[in-house]
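With one protein chain held back, the other chains of the complex are shown just where they sit.
Right, subunit A next:
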Amino acid sequence: MSILIENISKKFGHFQALSPLSLDISEGEMIGLLGPSGSGKTTLLRIIAGLEGADSGRIQFGDRDVTNLHVRDRRVGFVFQNYALFRHMTVADNVAFGLEVLPRKERPSRAEIQKRVQHLLEMVQLEHLANRFPSQLSGGQKQRIALARALATQPEVLLLDEPFGALDAKVRKELRRWLRGLHDELGFTSVFVTHDQEEALELSDRVVVMSNGNIEQIDQPGTLYASPNSRFVFDFLGNANVFEGKTDAGVWRNGQASIALPNGAQQEDGQLYIRSHEFFVSTEATAQADLPLRVIAINPIGAEVRLELAPIGWQSNDVWEVDLPHKAFDKNGFEKGQTVFVTPKAGYFFAHDAKQPVEIHWSITK
């Protein structure tokens, strides 16, 4: 079922949790609401569910206007951050709850409920735990039961609040893949909240990036990564190093450091955002960039080695992070405390008061 959100806003006391915002979700889509805490993403999710009332605006499920409909009549599946399983009920009773509370006319027979519960438990691969109590389950198992419970009434909209937040990395990855599979198989429309960019990019058809109660950008993961449209999105999607530069005779300068302007670039002051893998690292400055940094940490992470670098003789708000393939790292054999020079290959330039960035590339000359 498609979801239409129109000019929804919400205030808690004096705090503007959501500025009027609109969002159009198509049937069967999986949407990730991504943002830091306090960005309003959970509030938006709770308003879609009907757990919170909006101050203004309109929500429509398909052709049905649900703005003034009570939660219980919206027929959405909702998965809570801390699972919110009923502690005094067995796993099977938890899953059956949504069916048991249906009005008598619509309620399936006892045998039918039992069959449906059995089927749902098989779907989440936990049929052997039917008679356990929630306190006897692991986090990942609780999460799957919470999902089975939410899906019992066959909702057409599934809402998930930080579904994998409390799980360890391995279980999280596994459940993510499993949820995606389930989504593709059953075809419900789902919206989930997360503050984990990796999760949002991996799981969603489209990502909605939020900050301070506003939507910053709505795009497919690939597009979002390739062309973030604001400083916020850039910062939040992470792993970008920022070089604050003033133009001076064909270079951007900051203290002792400088980066050559690529061909055709505007002579403007501004900030360069460069992702951590868009560099090469050498022991001497290149014709194109003179960025001296001291190695303060070396972290091998998966396929790459991450260098943490501190500027020497110029200013940056953060420690710089540069990712190198193992091969390049091994060849140079960098050590902690050593001075290195980095040269960017590509980046994004925000002119002083521009909201939108310009993508730039250097034709590398070694």
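The rule is short, and it goes like this: a contact is a pair of C-beta atoms (placed from the backbone, for glycine too) under 8 Å apart; a residue touches a chain by one contact, two chains touch by 3 or more; residues count from 1.
The definition used in the following text is that contacts and distances are computed from a predicted model.
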Listed names "Sulfate transport system permease protein CysT", "4-hydroxybenzoyl-CoA reductase subunit alpha", "Sulfur-oxidizing protein SoxZ" or "Tryptophan 7-halogenase", matching UniProt entry of the absent chain: "Sulfate transport system permease protein CysT"
Hidden partner chain, touching residue among A:Phe133, A:Trp178, A:Tyr225 or A:Phe280: A:Phe133
Residue in contact with the excluded chain [from A:Leu51, A:Val251 or A:Ile312]: A:Leu51
Contacting the left-out chain in the complete assembly, out of A:Ser2, A:Ser19, A:Gln114 or A:Thr153: A:Thr153
Of A:Phe80, A:Trp178, A:Tyr225 or A:Phe280, the one touching the omitted chain in the full complex: A:Phe80
Touch with the omitted chain, as defined above, among A:Gly98, A:Gly140, A:Gly245 or A:Gly270: A:Gly98
Residues from subunit A at the interface with the omitted partner, ascending: 49, 51, 70-73, 75-78, 80-82, 84-89, 97-98, 100-102, 133, 135-136, 149-150, 152-153
